[in-house]
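All protein chains but one are shown in place.
On to subunit A.
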Amino acid sequence: MLDFFTIFSKGGLVLWCFQGVSDSCTGPVNALIRSVLLQERGGNNSFTHEALTLKYKLDNQFELVFVVGFQKILTLTYVDKLIDDVHRLFRDKYRTEIQQQSALSLLNGTFDFQNDFLRLLREAEESSKIRAPTTMKKFEDSEKAKKPVRSMIETRGEKPKEKAKNSKKKGAKKEGSDGPLATSKAVPAEKSGLPVGPENGVELSKEELIRRKREEFIQKHGRGMEKSNKSTKSDAPKEKGKKAPRVWELGGCANKEVLDYSTPTTNGSPEAALSEDINLIRGTGPGGQLQDLDCSSSDDEGAAQNSTKPSATKGTLGGMFGMLKGLVGSKSLSREDMESVLDKMRDHLIAKNVAADIAVQLCESVANKLEGKVMGTFSTVTSTVKQALQESLVQILQPQRRVDMLRDIMDAQRRQRPYVVTFCGVNGVGKSTNLAKISFWLLENGFSVLIAACDTFRAGAVEQLRTHTRRLSALHPPEKHGGRTMVQLFEKGYGKDAAGIAMEAIAFARNQGFDVVLVDTAGRMQDNAPLMTALAKLITVNTPDLVLFVGEALVGNEAVDQLVKFNRALADHSMAQTPRLIDGIVLTKFDTIDDKVGAAISMTYITSKPIVFVGTGQTYCDLRSLNAKAVVAALMKA
């Protein structure tokens, strides 16, 4: 039922492989590695790829990966247990080979695991079959068949219905299946009389049993009679007098006077009571002036210190020895050890403006990567976890595809067509400003730029771009570049269709020989469905070479929502097989955050696309490219 099961080392060597089908297993496993493990999404251990579901397990101590693949439509319950069993058995059987540092032992060792694996697979499949639904009991097996029919006949004539009610209630309360209760239940069930005749002999032989059962039944019946007596007794005194008022101890006194609102008073209390409340109303503090906001952080710190101090004094001796023990010698990391450190790191990341879900997923992935790993000597849990987190953050920020706009523009130049870049994003993130900065950069490198004003909604959008064009033209006049206009604005006023303007702009650029077309779109909220449709249409119709999402670095958890919805809108409205999604991110307003640089992580994690530019100000020179190590250093700084 399994499609395949592979065991391979993290260095890439396949140690053992079981293939249930003839297809090779390298394709799906490579997809698993690339999308999950390398993008730090290793929180949950299953992954779907085309028609297969892949479940995996990492062994961080010996650097192995166990992957099992089966068809998506099947739901196999024994897979998790099977992976664990295989992991344990493989580790114990080949401990010497996999323990060594050098890869030679892995290469030279023969991992003849087929028989063991088949045995474990068979055991797992059988254990899942054991819990099949049980077959229904036949009538001969049931207890009713064992009892004589005579005992089920109602011989008493008094109130059979009451008996039925009481016994049914008791049966519901006790929910037991004792013999006598079952018989008492059976008695009301068998309302219709059963044939009496031929069972005489049976009754005589089981006389004592029946008598005992009848006594128990009488007892219960008697109790029921007592209960009914009690209920009647309680009814009697009630009818005698009025209901005594309930006294609530903790509540206010429900005096009739207070509850009577017919007298004219202000707010339920007479005027006399107001004078004593004036001081309370006024409060303590200066009357006329507004006081400055006083940071009461000292109180919190004091409370925290007080709480930590007694715990510190209690645990110093134990803590010291524990710390020493933790420092020296090799011990493997378990989830509990990492729990507190990971919580602290997660809070630290959230404090640095990383979106909350992403911080949680990142910490999960790091925990998965470190579980079972053997720490070296003189390294604490904190330092190991911090190191792993730093590596995964750098890994996330590394671009998955090439980030070289100039190289691609040169390519497009050779093919005699303009290179089209579209800027999209929500309102007020700095699209037009950064468009101007990028066009300045391109002009400095000798490319001619056509700016297409496809923001036909916001008042002053076209004028803004016109001003920028004028200034850029002054910096790069045609005389300096051999009579060629280096920068020009293409606009059609307000209220027109943005996709149409973009198409005309690109055609114009092709005719006039411009190298780059920068398309500025209107800002739109990600929830605004008609506007998102319009943006998707613009991108689908004009197929730009680069779709840049402009996001500000101040955004927090919103970044996740924005990017997901933008990508989804682009994917939904595209006709093509592989829809054009966001190709890169421009992170703006980077100078406004000092070291709360978490937005960079959130955005690259969601889209796994690189951050192409970083905007650090409002002048033309404030354009930078991302330095992954600097950003991660700022993030990890305490």
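Annotations for the structure displayed:
Basically, contacts are C-beta pairs under 8 Å (C-beta built on N, C-alpha and C of every residue); 3 or more make two chains touch, one makes a residue touch a chain; residues count from 1.
Quick note on the criterion: contacts and distances are computed from a predicted model.
Taken from the listed names "Signal recognition particle receptor subunit beta", "3-methyl-2-oxobutanoate dehydrogenase (2-methylpropanoyl-transferring)", "Ribonuclease P/MRP protein subunit POP5" or "Exoribonuclease phosphorolytic domain-containing protein", the protein name that UniProt assigns to the chain not shown is "Signal recognition particle receptor subunit beta". Considering the complete assembly, subunit A touches the hidden chain via residues 6, 8-14, 17, 26, 29-30, 33-34, 37-39, 63, 65, 101-104, 106-108, 391, 394-396, 398-402, 404, 406-407, 410, 441, 444-445, 590, 613-614, 616, 623-627, 630-631.
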